[in-house]
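Below are the structure tokens for one structure; questions will follow.
Note that one protein chain is taken out, while the other chains of the complex remain in position.
Should a chain be cited, it is by its letter among A and B, assigned in written order, with residues numbered from 1 in that chain.
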Amino acid sequence: MGAFAAYTIIGLGLGGIFSLAALGIVLIYRTTGVLNFAHGAMGMFSTFVAWQVFYGWSHPFWPTWLSTLLAVLAGLIFAAIMGLTLEFAVFRWVRTREPVVKAVITIGVLLALQSAASLIWKNNQYHLPIYLAPQQATFQLAGVPIGANYIVIVVMALGLAFGLGAFLRYTSFGRAMRAVSDSPTSASLWGVPVNKVSAVSWMLGSLVAALAGILITPFINFDTTSLTLLIIDALAAALIGGLVSLPLTVLGGFVLGLLETYPTIWIQSLGFPRLVALLVIIAVLIVRNPRGFAVVAK
Amino acid sequence: MFRVLAALVAFTVLARIPVGFDVGFKFDAALAVIWAFGLLSLVLLTGYVGQISLCQATFAGVGAYTAGLMVAGFHADYLVAVVAGVAAAFVLGVIVGIPALRLRGITLAIVTLGIALVFDRYVFQDHAFEWFTGGTAGWRVDQATMFGLQMDSSKHLMAAYIVLLALFCVVALLMVNLHDSGAGRRLRAIRDSELAAATMGVNLTRYKLLAFGMSAAIAGLGGSFYPLVAGSVSPQPFWLFTSLQFAAIAVLMGVRYVPAAALGGVFMAVVPDVLTRFGHGTFMGRAYDISYDWFQIAVGVLLIVQLIALPDGVWGDLRARALHAWSAAGALGGRKVKVA
Partner (left out) sequence: MTMLRVRDATVRFGGIVALDGISLDLNRGEILGLIGPNGAGKTTLFNCISGVIRPDHGSILFETNDLTYAPPHERARLGIARTFQNLQLWGSMTVEENLMVPMDALGRRNTFSDALYLPFSAYAERASSERARAILHVLDLGRYARTPAGDLPAGIQRRVEIARALAMRPRLLLLDEPAAGLDAQETAHLADLLHAVRERFHVSMLLVDHDMSLVMRVCDFVYVLDFGKLLAHGRPAAIRDDPKVIAAYLGEESKKPAGDVATVATPREGPPLLEVDRLAAGYGGLEVIRDVTLSVRPGEVVACIGANGAGKTTTLRAISGMIHARGGKVTFAGKDVTGSSAERITKLGLVHIPEGRGLFPTISVEDTLRLVSNTAGHEVDPAPAFDLFPKLRQRRRQLVGTLSGGEQQMVALARAILSQPRLVMIDEMSQGLAPTVVRQLFDIVRVFREQGIAVLLVEQFVESALDVADRAYVFEHGTIALSGPAVELRNDRKLVTGSYLGTAVDATAIAANGNGHHIDPALMEILSVRVPAKVKRALEERAENEGRPAGAVVVELLGKVDDQ
């Protein structure tokens, strides 16, 4: 039973990671209509910038909290600039194209960012995480110790989900974002400042990606590909949320985290849990589309 | 008839190109055709039928491993190995096609990406599948026979290249024929509107599964030659990023056009090799080192630029320009030129 509880904790932590990564995807999809395959790569790049500041450029005598703060700030500022740049240079010009074309463009962004990062930081594994909470701090829950950083992740995921949800639902800027996502042409006829709105959307999405990347570093093998590939689990979680619902996405992330953890109790394999997760996702998608004729669903 | 002639001419010209180059370039040439098969499979699946797949390298990989298993494990003739590789890829394609009956567009893209990841991280790398992958060392294919002849991979690269090229020309010709035929129209009808296709008598289940199966078979045909060309199979050439590159380069070159696949194959095989071989040295007194990463950056950036500026891909754009010039010339000559 103890092992089971421990695995549950690990699974929930993993789920928090997936949720965080997935939230940004859903945010960008809902506000710009772009399914961003490059979300993981964007988060990865910003995280490496933070890492560079923390381990590369910080003065050894600075207190850890200062280096951490500076690193996180640097990562976030870089992310904001990257989001804006992508909007100005790329996505502004394809706003009225079909969703699939926009998704393929993000694959181009993914390949470029991924290779640029491995060019700069090589393909090494960096086991040098950035901790937001003290590394050793733990809480006891029903006799099982839980690392503080896990709690940070879970709280962040839930907070972001509800915060972003409320922002989109109740603020006039959030409404404008949803309008642009549905139809940029119509939105401009309603007087919505389309360029401004989509620039902010991309900036926000990129910030969420960076935040997720930085929070995740303590828990995964931190190299250029693993963060980029996190996109696949994140996309799966986002699909459970129908690419729309933020709370369901978080739920999907946790379910996926548990699904990928429990099988490791019985089978020592890196890949097997992925297979389980994939089958579950396909099942969920097919159940969601029960009438069987894909063309009827919008 | 014109098409058959064009295919013959293309074959004769292309077959002579690697002659006189070193082994490395002969390898590139053979590899280019293998990748071209992968891209051709996307021309069928995405260009004709409008289905998205981000796991074409997986199909090629299954073809490669099956062929490797047949040759190294069962000492089969390479021809048998190729047939087995194509069959295995076809079956997997049909299986992947089943969720595609319900899913479309970006949802399908995500699911196929998941499939690519499962194969990349699980099937091609896990102990549980060592019987299929030959373990971490992979299958070594040094002593293959084809048509009863000994095929030493290092010496007979040219032979493998010619066989591959001939097969590619045949498959490409069939694909072009298919495009303008009744079956091709049915497939394209699914791309443009599934709803209308189904209500106008097109059996969606059958044609979608067939499209996935055929597409996977084409990718698997290229892949099944990989062990012969490279001497062994390993997971790395068929990992997830190759699938992504397939999608990116197919779209970049023009996903609706068969010749674009050949162009893309050459681009995918030759450019990185040229970069790694000649990409370092000194220029104006400064040392430089252009690695493989630059290739992938270039693919990414070119893809973005192309999708913004030339939506129909490089080949599509060239073709449109050529047709335009042709019709302009026709108008000057005072006769009507039909632009299809």
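To be clear about the criterion, a contact is a pair of C-beta atoms (placed from the backbone, for glycine too) under 8 Å apart; a residue touches a chain by one contact, two chains touch by 3 or more.
The shown structure was predicted, so the numbers you read here are calculated from the model rather than taken from an experiment.
Asks: Any idea which of B:210, B:229, B:244 or B:299 touches the chain not displayed?
Replies: B:210
Asks: Pick from A:41, A:146 or A:176: which residue touches the chain that isn't shown?
Replies: Considering all chains, including the one not shown, the answer is A:176.
Asks: What does the interface between chain A and the hidden chain look like in terms of residue numbers?
Replies: Chain A touches the missing chain through residues 169, 172, 175-176, 178-179, 181-183, 185-194, 244, 291-293, 295-296, 298.
Asks: Name, in rising order, the residues on chain B that touch the hidden chain in the full complex.
Replies: For chain B, the residues touching the absent chain are 174-175, 177-178, 181-186, 188-189, 191-193, 195-205, 210, 214, 340.
Note that in this section only the chains that are shown with their structure count from here on.
Asks: Under the stated contact criterion, what part of chain A meets chain B in this complex?
Replies: Contact set of chain A toward chain B: 35, 37, 90, 93-94, 97, 99-101, 103-105, 107-116, 118-119, 229, 232, 235-236, 239, 269-272, 274-275, 277-278, 281-282, 285-286, 289, 292-296.
Asks: Would you tell me which residues of chain B are touching chain A in their complex?
Replies: For chain B paired with chain A, touching residues are 52, 99, 101-107, 109-111, 113-115, 117-118, 121-123, 125-128, 193-195, 198, 240-241, 244-245, 247-248, 251, 291, 293-297, 299-304, 307-308, 311.
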